[in-house]
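Mind having a look at this structure? Questions to follow.
Partial view: only certain chains, each at its native spot in the assembly.
Just so it is clear, A, B, C and D label the chains in written order, and each chain counts residues from 1 on its own.
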Amino acid sequence: MTSREAILLLERFRAGQVGRDDVLRAFQAAPTADLGFAKVDLQRALRKNFPEVIFGSGKTPAQVAAIAMRLAKAEKRLLVTRIGKEHAQMLRRKLRPIKYHELARCVTYEKARLQKRRGVIAIVAAGTSDLPVAEEAAVTADIMGNTIERIYDVGVAGLHRLLSRLDSIQKANVIVAVAGMEGALPSVIAGLVSKPVIAVPTSIGYGASFGGLAALLAMLNSCGSGLTVVNIDNGFGAGYAASQINALATGELE
Amino acid sequence: MTSREAILLLERFRAGQVGRDDVLRAFQAAPTADLGFAKVDLQRALRKNFPEVIFGSGKTPAQVAAIAMRLAKAEKRLLVTRIGKEHAQMLRRKLRPIKYHELARCVTYEKARLQKRRGVIAIVAAGTSDLPVAEEAAVTADIMGNTIERIYDVGVAGLHRLLSRLDSIQKANVIVAVAGMEGALPSVIAGLVSKPVIAVPTSIGYGASFGGLAALLAMLNSCGSGLTVVNIDNGFGAGYAASQINALATGELE
Amino acid sequence: MTSREAILLLERFRAGQVGRDDVLRAFQAAPTADLGFAKVDLQRALRKNFPEVIFGSGKTPAQVAAIAMRLAKAEKRLLVTRIGKEHAQMLRRKLRPIKYHELARCVTYEKARLQKRRGVIAIVAAGTSDLPVAEEAAVTADIMGNTIERIYDVGVAGLHRLLSRLDSIQKANVIVAVAGMEGALPSVIAGLVSKPVIAVPTSIGYGASFGGLAALLAMLNSCGSGLTVVNIDNGFGAGYAASQINALATGELE
Amino acid sequence: MTSREAILLLERFRAGQVGRDDVLRAFQAAPTADLGFAKVDLQRALRKNFPEVIFGSGKTPAQVAAIAMRLAKAEKRLLVTRIGKEHAQMLRRKLRPIKYHELARCVTYEKARLQKRRGVIAIVAAGTSDLPVAEEAAVTADIMGNTIERIYDVGVAGLHRLLSRLDSIQKANVIVAVAGMEGALPSVIAGLVSKPVIAVPTSIGYGASFGGLAALLAMLNSCGSGLTVVNIDNGFGAGYAASQINALATGELE
């Protein structure tokens, strides 16, 4: 309820058109649908410009499908993350048209093909093993209405591979830089561009990588200006933030 | 040297207007001024839309002043971070007009007052002790040409204080959220706005705060979408990234 | 043996009604039953107002059943935690009436339905994935004689969901607040109520969550007054402490 | 504003006794006084049954005094924690009657001597070095209206010292157990009493104590039921929670 709607409501109350209990309820309303095992947030799209994203990890295929179907009644686009093949098959039976992104472990649903924003989000990944995380970022930003450019396998151990793609990177409005192991890629990119760089550490590595901690610390300590960081393996979060920035950049909030 | 300049240079070489060595040198040029103890990056403004920022920590007042004076020859604005009173006094003797921001431990230099971008960056801080970090972010974003709104002392332990300022927060293009201790403020804000939120953990706290680690981990694990994080106490980095985003949002890159 | 009983014993010894060895033994008595693989504490209910709780993790179904049957001879209520379906089935064959709480991974045994204390314990959980831990707390507090109110899926990323249930939370005598990821929920609640809040971090999360460490640190560093914390995933401990407090609040120690 | 007051307000609005803007403002009111460098929470006592506590660490004596004087206009009791002699002297000049607790590094202010609750809070400390933290807990609980029993220097290395005071410990409504080094004291106490035990790890120790981490982990992993834990050296938090519990136990909320 916006401030404007609140004023209207109060006037209607004064005019005797709504009762006192309705006013109180409106000021305290819980805009959620209760499925028993979960409360579905039906006003998220109003607050955040995108419907509630379904985090599939730890939920059964049936639970994921139930939440998705409830949201699909109200929304034109959906995103389900961190799921496996079984979840995707269940969703396909219940909801059309969906797309299963196997590498990204995501399902997207788009009632009708939406137009994409013109500004580009570059998703840059250091190694082949980082692709699942990079793809989660790409799928997220794509379903949120952005044009994506994928620039993969350009880790700093072979600098020429990165430099040969520099032009594309510099043209993007925002760059998502994904790397495991020593996590140096975002630092190098941030030194070469003037746009926001969102760094995603991955859990790729072994030994003193400590499940991505080494890459995370490297990114947090980057000497490159304008770099911000998300959680280890959090491709979704990076894609989401990149979309918010690109929406600002293009002035196309929806 | 942009691609365009490179093409011109090659044509002039083919036309015999420049020598082979000049071409080679141009492709390998180091656009830096060497002060002996430091290499000053004179092309940073071209690459990053803002001159090299002087990180004062560990440098003597004389060193800071020398670098600042060298940069001031080429640039209209300067930012010096992590310095004390002594550095500020030395800078004031050497360079005018400068402004010393004591709480933020920064000095700024502006040859002529630049116009600010219309879009607003909100700097939100949880507690009084977080202000030095919040101010570093504010001063950074201000000197980079942004309009700042400060919203301080609104930690989650007194939620009404935060909610009473929600309107201002929601109007900003980008929010910098600064908090120590349990670091919950950015999570709560990210749930209430649709704009990018940059979280800055501070080293404020004691015991199991471990110098800001608790707040850092909380922010990295936030369930609020669109949240990105910078290093502990890195107000500068947050202000810099916020400025990059606001520049995109307003379309006023310089 | 209370001080009072000790005085009586000494007088009976002086009167020649008991022998010296009996006195010595009484002062050194080990009130335990030895099952070979475990010593069952038969005086726990006297000291702690609730019989020894059987921690099932690492014990075979047969061992759990043996301990439970031995305790059931002396006690009216039992609680078995951290067990699976197999343990529950074995217990059902040996002991009636029991109840298997699958989500909470607990079994309870109640010879006769006991009356509940009037004061309410609110169990508040941030996300769907936190429910097993929240339910362990709820089942524990319930079998110890308390009235429970469950308030689930009210994480801080959607603050309105929490605020819409605030009334129930404020009415409780004690609140158990369960959250993983950034663990901000207990801090927000502690700022809104004047009753003790027991925070339970869960191991829900990924990457820099480090198995619940991020949530644990956030809760320990909470700026909300009156917050105390238990171990990661320790729903039992929180339910137990909440019951002790509610017993004090209602004056109904048993 | 309670629900009751909200209903009254709406009725007065319908009756034309208050204007629409007043209603809107009331629903959005920020009950804080702004001192420039801090927002003073004037409704804390309503929400939490005790005025906002002034955390002195990182504040100048002048700032602490200003906040204290502003709060003293509205409140009958005040607590200032984590301060030094200089702060105490400044406070003494500005505000009477105050009491400086040197060991606890606290100042208390009591307009008139309030009656104490009858129920007892036992503050138990393992070693001499733990006393500053224990005293912070004791001073906090005392100013909040509780009767305190101090039981100091009873660490587990000399078990007879603890057992000789067991009677007092068992009579208390709630026990605050303070220990550094291996932090075993709360575990042992929790095994001997049926009341809530709040464990406070201290930073006392050296080497692999890691500033209190060893004691903190020990307390979180305690096998004693009913134990909850606060941050390292957080005597205030333990005293505050103990007071909340004792208030419930005695039914004397104020």
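One rule holds for everything that comes next: a residue touches a chain if its C-beta (ideal position, glycine included) is under 8 Å from a C-beta of that chain, and two chains touch if they have at least 3 such contacts.
None of the values given here were measured: they were computed from a predicted structure.
Engineer: Beyond the 4 copies placed here, what is the full number of copies in the complex?
Structural biologist: All together, the file's complex is an assembly of 8 copies.
Here is the rule we use: only the chains that are shown with their structure count from here on.
Engineer: Name, by label, each chain that touches both members of the pair chain B and chain C.
Structural biologist: Common contact partners of chain B and chain C, which must touch each of the two, are A, D.
Engineer: Can you tell me which chain lies farthest from chain B, using the average of the Cα atoms as each chain's centre?
Structural biologist: Of all the other chains, the one whose centre lies farthest from chain B is C.
Engineer: If more than half of the interface residue numbers appear on both sides, call it same; otherwise different. Which is it for chain A and chain B?
Structural biologist: The interface of chain A with chain B is built from mostly shared positions.
Engineer: Could you work out how far the Cα centre of chain A sits from that of chain B, in whole Å?
Structural biologist: Spacing between the chain centres: roughly 25 Å.
Engineer: Could you list the positions in chain C whose residues touch two or more of the other chains?
Structural biologist: Only 158, 191-192, 207-209, 220-221, 225 qualify.
Engineer: If we count contacts the way the header does, which residues on chain B are in touch with chain C in the complex?
Structural biologist: 126-127, 155-159, 181-184, 187-188, 190-192, 205, 207-210, 213-215, 217-225
Engineer: Can you list the residues on chain D that touch chain C in the complex?
Structural biologist: Residue positions touching the partner: 3, 47-50, 53, 167, 173-174, 191-196, 198, 216, 220-221, 225-232, 236-238, 240-241, 244-245, 248-249, 251, 253.
Engineer: Show which residues of chain D lie in contact with chain B when the two form their complex.
Structural biologist: Those in contact with chain B are residues 28-32, 37-39, 41, 43-44, 57-59, 63, 201, 203, 211-213, 216, 231-234.
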